[in-house]
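Only one protein chain is missing from this complex, and each of the others stays in its spot.
The letters A, B and C name the chains in turn, as written, and every chain counts its residues from 1.
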Amino acid sequence: MNKHIVVIGAGVAGMEAAGQLSNAGFNVSLVEKDENTGGHLNGWYKLFPDRRRSSEVKDYLDKLINKDGIKVISGTTIEKLVNINGIFSLETREGTEMTADAVVVATGFDLFKSSRKEEYGYGIYDNVITSSDLEEMFRKDKIVLVDGRVPENVGIVHCVGSRDEKVGNLYCSKLCCITAVKQAIEIRELLPETRVFCFYMDMRMGGAHYEEIYREAQEEWGINFIRGKVSEVSESIRKKLIIKAEDTLAGRPLKMELDMLVLMAGMEMSEGGRILAKSAGLETGENRFFASADNHFGSNISNIPGVFYAGTCTAPMNITETISHARATVSDVLNYFKNRS
Amino acid sequence: MSNFGFTISKARIIDYDANDRSIAEYIAEHEPSFRVCIECGCCSATCTTGNFTRFSLRELQIFLKRGENELVRDNIGKCMLCGKCILVCPRGVNTRNVVTLAREAFNKKVKNAV
Amino acid sequence: MKIEGKRAIWSEYQKEIADDRYFYVRSCIRQNFFPGSEVAFLRIMREELGKDVYEHPCHTTCSGIGYHGDVVPVETAMTVVARQFALMTEAGYKNYVPSCITSFGLYTEILETWHHFPEVEGKVRKQLKKATGREFEIPENLAHASDVIYKFRKEIGAKAKYKLVNKNTGEPLKVVDHIGCHYSKMFPLKGVGGAEYPYVLAGMIEEWGGQVIDYPERRHCCGFGFRQYLVQANRGFSIACSKQKFESMQPYKPDMIITNCPGCPMFLDRWQYVINEMEGKTYGCNGEGIPVFTYEEVAGLVLGYDPWDLGLQMHQIDCEPLLEKIGYEYDPEKKYEINGTVTKINSHSLLNI
Partner (left out) sequence: MQFDPFVIPFNIGLYFILIYAVVRSVRWFSNLSRPDKLRLQRGFFGRAFGQSLKEIFMESLIHRKILKSNFRLGFMHMSLAFGWFLLILFGTIEADIFGEKHLNAPYKAIFFKFFNPDHGRAGFEAAYSFWMDLLLAFILSGLLIAVIKRFSSKVVGMKKTTRLRVLDKVALTSLWLIFPSRLLAESFTSGAYGTGSFLTGFLGSLLASFLPAQQMAYPFWWLYSLSLGTFFILLPLTRYMHIPTELFLIFARNSGITTGDQPGAFTEIQTYSCSSCGMCIDACQLNFSAGITNIQSAYLLKGIRNNENVSDIAFNCLMCGRCDQVCPVGIELTPIRMIRRRAGETEPVQTSIWKKYLPDRLDIMPVKTNGKTSYSFLPVEEPAKTDVLYFAGCMTHLTPAIGNSMVRIFDASGVNYSFMDAGGGVCCGRPLMLSGQDREARELINFNSQLIWKSGAHTLVTSCPICYKVFKESYYLDVEVLHHTQFINMLIEEGSLKLNFLRKKVVYHTPCDLGRGSGVYDEPKEVLKHVVRLQNTNFENEKSLCCGGSLGNIKISYQEKNKIARDTAAELTRENPDILATSCPLCKKILAGATETKVADIAEIVAEAITVPMLKKNTPKPASCLRKNVIVY
């Protein structure tokens, strides 16, 4: 076949797509903006729902792309994508060019910048951290406050940057609830004396085994779930975080002192994806992610023939869904070339 | 004191840290299923007492967990223990024991205070 | 608390403030509460900074108090506001500077509304024309008077006779800044520093030698809230709001409170007295209250004006202990001297509401 396909982004979706395309006989170039492949996978320590180490998934993906037919080009950002009679010309930020017979966009997502929710004081109050900062602490097996003490009370705020008109994100990021539950359990495992409070708007436990973990969190780990989003955070004179929320099920406002507040940052269209969308004329939806040709049977297909989507560049997905989505790209790519020949 | 014609309103806010949550802890210790309530409201919807008053077991459970005990103490006696709530609870919470333990805990508090 | 984090936010919320030729409009209630403040503003602008500040004798209420008190419909408010703009246009000014925070909020709201719904603006123009025969231009620049003082805080600082520093210890005074709700909570981009961490007063405090106190309830309303206070039955709620703030700031032992709104200094000042009467509580040091000032008063003090010219005798909480701390030179005997006669004011007479 000897067709050359460029896969943009070497996260879970990009690596899976590249590997499967190579298995299908294509020459694949896998372009990654960072120095390392793996994307957000590198930022997580253990994965829900089974708490497997993210490195295991990473190992699988590394093995998948470690073959002759795949050329990994890291530290490179694609800024331009032009379609010239079915041949794609891609230009990197550094100005080098490459051509491709088809392009798979797997630019993934960026975590919502929590400092945009000013009222939570991320970057201002010492012990307001994000889910990804907490994951870094899990990796080091140590949850400590800035002053080195162990937190006694930890709050977790769901939906930071998701389902929030004020930051322009109307959608649900889907993974934050289960991440919150997973992290809450992990906190209790590491610090059995610490109390954990999850402030949620809805518990969206849609995935397989999610609800069971939620129940386990209540039953075995004694995690407190409070329905009501934290609306403001301030710092007391003792450097504790004072949060205010409405306990909507009690129908009363509630305030509480916490040592640490974890913000469950949502997912947004990646910056790389936005640049590409603009330069190549790829359509984006109201949620600013790439808009697929069809929600039901064309979720890998873009508005430009020969350009395909894989993974979270189209919508928030968990790893299982991302891998399935990336695999599905291959059949769309095969159909594309079959119809052209 | 001068008569100003008004007094300083009491805050409605639940001051979690200042509240006494020992009753909820007592209940959870003796009836662990107290923890798994997801506040669906099935119990209060089917409640015989709720038919006549605004007694809501769901609400009382949440108030206990937040340490807003006074409201619970004033209302928990309205339960007739008929057990309909147990049959409808999707999480298998032993609601009758929750009520019984709450009454017990309040009474113990009173006794200890005396 | 990381100050860099705040600075990053402040840098995102910087607004344009005109640097001369202001059309200044006074506040309805400030002229009764603390009349010295607006006088001080004009004096500072004209005498210290040499700016052109114009006041129109035909200026009326902006009707914001009625609008927020639910008695004036928005269209009426818009037409009243349009008339003020017409006065400005007629006087040949383009930079509109209200003294009142609620006015500022209302002007901002109306300008934003007109921006998004030009047909509303057109309707208001027609109504104004029909009713008064006047026409108006939209101001080129709308800034609250505190924005203007903020803009010239360095100039004022350069001329300062006093710093917000405890003369005896050399420590900066601990100053609580309280921003009027209508300043930036509705339109964060229209306020210096945004809504969460407003910088407009904090900038003055820093510049004039004080230390800004950030306390948990800084966002909370002073308690005025129009309807809360205006209806006697609701006053318990009004005072509870103020109390919540005092209790939250008390552990930081603030030396003073500085505000930029007509109602806030009034209620933060008077409610301290009422709380003391009701519950015997005080929130300052040595059983005293925490003195509350407007930013003009503070600017005037920094510039060394006579405290009694600034109207500090109108405050319920005595300012003298603070003046002593700063090492201020003034004549305490002249506190109640009006036109050369001393009148002792019975504090209760102020509160026979």
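Heads up, the rule we're going with is that contacts are C-beta pairs under 8 Å (C-beta built on N, C-alpha and C of every residue); 3 or more make two chains touch, one makes a residue touch a chain.
All values reported here derive from a predicted model rather than from experimental measurement.
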Quick one: jot down which shown chains the absent chain touches.
B
Only one of B:7, B:22 or B:107 touches the unshown chain, namely B:107
Positions on chain B contacted by the hidden chain, ascending:
33, 46, 48-49, 51-53, 76-84, 87-89, 92-94, 96-97, 100, 102-104, 106-108, 111
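Keep in mind that, in the parts below, only the chains that are shown with their structure count from here on.
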If you average the CA atoms of chain A and of chain B, how far apart do the two points sit, in angstrom?
40
Where in chain B do residues touch at least two different other chains?
none
Give every residue of chain A touching chain B within the complex, in rising order.
203, 215, 218-219, 222, 224-225, 227, 244, 247, 249-257
Which of the residues in chain C come into contact with chain B in the complex?
232-233, 235-237, 239-240, 243-244, 274-275, 277-279, 348, 351, 353
In the complex of these two chains, what residues of chain C are touching chain A?
1-2, 4-6, 8-9, 194-197, 214-219, 251-252
